[in-house]
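One protein chain omitted, others in place.
Chain IDs A and B follow the sequence of writing; residue 1 opens each chain.
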Amino acid sequence: MPVPPIGRRQFITAAGGTLFCTLSGHRMSANSHVSMAGMERLGAEVPVPPLVRAADSDDQPHATFVSATAHAAQGTGQIREYWIRAERTHWNIVPTHRDGMMNARVPGRSTFTALAYRAYSPNFAAPLGPATIPGPLLEAQTGDTIVVNFRNETGAPVTMHPHGIFYTSDMDGAYKGAYTTPGGFVQNKRTFQYVWEAHPGTEGSWFYHDHGPLDPVPVFKGLFGPLIIRPAGAPVPDTEFFLTLHSFIPLATGLDNSFSCINGRAYADNTPTLRAQVGQSVAFHVFALDDDFHAFHLHGHRWVDPGGDLVIDTKVLGPGDTMTAEFIEDNPGRWFYHCHVFSHLHMGMNGWYIVSP
Amino acid sequence: MPVPPIGRRQFITAAGGTLFCTLSGHRMSANSHVSMAGMERLGAEVPVPPLVRAADSDDQPHATFVSATAHAAQGTGQIREYWIRAERTHWNIVPTHRDGMMNARVPGRSTFTALAYRAYSPNFAAPLGPATIPGPLLEAQTGDTIVVNFRNETGAPVTMHPHGIFYTSDMDGAYKGAYTTPGGFVQNKRTFQYVWEAHPGTEGSWFYHDHGPLDPVPVFKGLFGPLIIRPAGAPVPDTEFFLTLHSFIPLATGLDNSFSCINGRAYADNTPTLRAQVGQSVAFHVFALDDDFHAFHLHGHRWVDPGGDLVIDTKVLGPGDTMTAEFIEDNPGRWFYHCHVFSHLHMGMNGWYIVSP
Partner (left out) sequence: MPVPPIGRRQFITAAGGTLFCTLSGHRMSANSHVSMAGMERLGAEVPVPPLVRAADSDDQPHATFVSATAHAAQGTGQIREYWIRAERTHWNIVPTHRDGMMNARVPGRSTFTALAYRAYSPNFAAPLGPATIPGPLLEAQTGDTIVVNFRNETGAPVTMHPHGIFYTSDMDGAYKGAYTTPGGFVQNKRTFQYVWEAHPGTEGSWFYHDHGPLDPVPVFKGLFGPLIIRPAGAPVPDTEFFLTLHSFIPLATGLDNSFSCINGRAYADNTPTLRAQVGQSVAFHVFALDDDFHAFHLHGHRWVDPGGDLVIDTKVLGPGDTMTAEFIEDNPGRWFYHCHVFSHLHMGMNGWYIVSP
C-alpha cells in the first residue's frame, strides 16, 4: 500500500483510516508519510504567532544569547550551558540488517532522513560528536540552572520542551497557538535560549522533546533526549544507561514497516549493547515516547520500584513516562533487556546487557 | 465507510472488523453505531432478570425512596443525599469548532445525542443546572453515607456503579445476568435508591458509571461522573479540578471520527480551561474511562505520586483508574494539561491551565 504524499492525501476518514494527528489543518493517519519536504511545506503553512513575530523584529533577535553568567543569580548552584542544534541526519534503524535475538535477517529498507538534537561546542563552533537519537544528555544538580542555546537547522519550526525541571511559561518550548511565545516556535535557521532551573524537588530522571507546531512529527523523527537532575552531592552510579523506548512509524520514515526502537535502533546488535561488571552500582534510566505503552523488562535482575518498596522486574511506561532501575550488579552473563509487549519485542525493542564477572 | 445500523449489521468478523463488545447477542466493532433508537431496541431484547421482576411486583416499587434519615444509623457521619437522573442531552464535543492548541479549525460534525447524569433538587423537583459530562460530583467524608435517588430517563436500562466506596452487593449497580438485583437493571422511567458508605479506608478520588445490561454503550455515550471521599476534617484544596479522560467513538456518536476528550469536550478552548493562582493549594483529580490507556501530563509542574515519594509530571492511567496530583501553585502563566499519548493529544485530549500571579 503506497503511502500518499501530502497534497494528494485525502481526508483519512474517507479511506477508513484512523486519525493520528492534524497538522496545519491536514488530518493524517500513522501511515501518512511526512517527508522532510512535506514538513517544510506544513511548517510554512503555520502562521508565525503574533508574539513570535513581535520578538522577531527586535534589534537583537534570537541569534544573540544572554551570557550564561547573567543567569548565575537564578540558582544556588552552577550554570550548565549547552549548545544544541536540531538537524537532519541520515539514519539507519537496523544497521546490521540482523535481529541478534532471533539470529535472523531483517529484510527491507531501514534508512531514512531523521531529525536529531546534536551537541556543539560554545557558539556552535564544532559538533561534539555525530548526531545521535536520542540527543545529548543534559545534566544538573539541585540548584543548578541549565541554559540551552538552541539552533534550528531542520527546515521547519521545532522546539525543545523539557520534563520535570522548573521553567517559566515562556521557557516551556510548547507551541500554544495564538499564545505562543518565541520558545514555542523556533523558526528554521533561528536560535532561542532556554533557561531551566533545577529547583529542589525536581530531582529525577527526565527528558526533553520537540513540542512545536508540527508536533508530533518531529518527535517521531527523532527529536528527543534525556535530562537528569541529581540530588546535590549524591553519588553517581558506577554505570548508568539512558534508554528511550519509541518507534519509527511510516508517518515519520516513509518506510513500509514500523520499527519498535530503543535509542533509534531496532533489534539486538543494533540497539545499545550495554556493559557492566559484577559489584558495580548500575542505573537504567528509561523513558517512553511514542504512541504506545511499554513494559520494560530486564532478564536476571530485579530492583526496588522507586518511590515505594516493591521489588519488580518489569515496569509499565506510558508516553512521557520515566523510570529508573538501580541495583548492585550481582549476576554475570549475557542478558536481554526488552519491552515485554510481545509485538514490540519482536518488532525490535530488545537489546543485550552483558555483565562481566 | 457508512456505519451499518443494528439489524443490517453482519457479524463483524465476516467483515474483518475487530470485536468490541457483544450486546444482547449482537456483536459489534468500535465503528458500529448504536443510536438511541438502537439502544432502546437492544434494551428491549434483554429479559428483565428474575430478581428485578420480583421486586417490580411489590406494592411499593422503586418510585418510593426510603427517607434518608433511615440510613442515619449506618454511618458515623452525615447522610449525603443526591437526586440524579440519567437523561439524553444534545451534546457538542467541539462547540468552538477550533483546536486552541494548534490554532486550527476542527472540521466535520461534532454533535450527537449523548447521555448524562444530571443532579436535581429533592424529589426531582427541578434540575440543579444543565446536564454535564461528566455528571455531578458526589462528595463524602469518612463515615458518611451517600444516598443516590436515581431515576432513569434514557429510554433503555442503565445503572450507577461506584468505585472505591463501600457498598453491599445489591448496591453495586452492576448487571449480573441471571443474578441481577434491582440496582443492576434500572428500567426506563424507573427509579432506584443506591446507598453507599464511606467506610474508613475508602478515602480517595473515585468515580461512578453505568454498569447495566447495555454496558459499555451508555458509558461511551457519557454516563460517568466523579466521586470523592475526603478524610474527615481534612482541609480541602483551595482549587480542585475533576477531569475525565475518555473518548467519543463512532459506536456511541455515529460521527465519522473518534474524539479524544476531557470532560466530554475535545481540543483546548472546548475542554475545561482551568484557573488557579500562585500560592493556592491545587488538586487535579483525574480518572480515565474508555478503552485506552492514557498518560496525564501537566506543563510547568510536578507532584509527589500519592502512596509513595516519587516526583512525577506524567502519570499512566488505565480504564477505571484514578490519580490525584496535589501541589502548591508556584508558576504563573498559560500552561497545557494533556494526555501524552500523541494521537490522543492531537485528537483533542488537551486543555489550558491558566495561573495568575
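Please note the rule applied: a residue touches a chain if its C-beta (ideal position, glycine included) is under 8 Å from a C-beta of that chain, and two chains touch if they have at least 3 such contacts.
Just so it is clear, the structure is predicted and the values come from calculations on it, not from any experiment.
Asks: So one chain is hidden, and I want to know which residue out of B:Phe20, B:Tyr208 or B:Phe327 touches that hidden chain in the complete assembly.
Replies: Considering the complete complex, B:Phe20 is the one touching the chain left out.
Asks: Where the complex has a chain not shown, which of A:Glu139, A:Asp256 or A:Glu326 is the residue touching it?
Replies: A:Asp256
Asks: Which one, A:His33, A:His199, A:Lys221 or A:His294, makes contact with the chain that was left out?
Replies: A:His294
Asks: Touching residues of chain B against the unshown chain: what are they?
Replies: 11, 13, 16, 18-22, 24-25, 27, 30, 47, 49, 161, 163-164, 166-170, 172, 174-179, 201-204, 206, 213, 215-216, 219-220, 290-291, 293, 306-308, 316-322
Asks: Residues of chain A in contact with the chain that isn't shown?
Replies: Its contact residues with the unshown chain are 1, 99-108, 256-258, 268, 293-295, 297, 299-300, 302, 305, 307-316, 331-336, 340-343, 345-347.
Heads up, the rule we're going with is that only the chains that are shown with their structure count from here on.
Asks: Could you give the separation in Å between the centres of chain A and chain B, each centre being the mean of its C-alpha atoms?
Replies: Taking the average C-alpha coordinate of chain A and of chain B, the gap between them is 34 Å.
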